[in-house]
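Apart from one protein chain that is not included, each protein chain of the complex appears where it belongs.
Entry: chain A
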Amino acid sequence: MTLPFAMTAPLRFAPLPLIEHATRLVFAQVVRQYPDLFDRLGEHADKRYAFVPTDLPLVFLIEPAARRISVHHKPHLPAADACMGGTFVLLLALLEGQLDGDAVFFSRSLTITGDMEAMLALRNALDDCNIDLPADIARMSGPFAPLVRRAASEIRTRALSGEAARWN
């Protein structure tokens, strides 16, 4: 699923520090929830991984060793060892292990450039963690947690309904 322009357009004008702050909150929550997340990376933990959503004006850079994520506006691409590109929903689905990475790569919905070994290690590390973004975001929402979780789960279900090779 490609995000509609009307949904992504405000991100072109939103202050980058604001977007980055929100992203870092979610990233910190995921790292806190899955402390073993990057253990499988081994020597690849020092690498820099860029994620380029094709339907967003943003690029996300993850540095596992520093437990850091940064956000950049396109067309500026930060220096990275490995780069993965696809729709935002597809990238989130891969983060959660909802889709099989090889299958979406075969379908040409996903592009990977740079250090293939590093990206493969990260893919396998993510796949072994049962990341559940609706649940993780809900944990940050205090008394609104049940509501946030239900809403986020519903959005995920709808977003993935058209994706091929969806996990049962």
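Assume a residue touches a chain if its C-beta (ideal position, glycine included) is under 8 Å from a C-beta of that chain, and two chains touch if they have at least 3 such contacts; residues count from 1.
To be clear about the criterion, contacts and distances are computed from a predicted model.
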item: Hidden chain of the complex, named as in its UniProt record, picked from "Cytochrome bc1 complex cytochrome b subunit", "NitT/TauT family transport system permease protein", "Sugar ABC transporter" or "Ubiquinone biosynthesis protein UbiU"; value: "Ubiquinone biosynthesis protein UbiU"
item: Which of A:41, A:92 or A:137 contacts the chain that the document leaves out; value: A:41
item: Touch list for chain A against the chain that is not drawn; value: 40-42, 44, 97-103, 105-108, 111-113, 116-118, 120-125, 127-130, 164-168
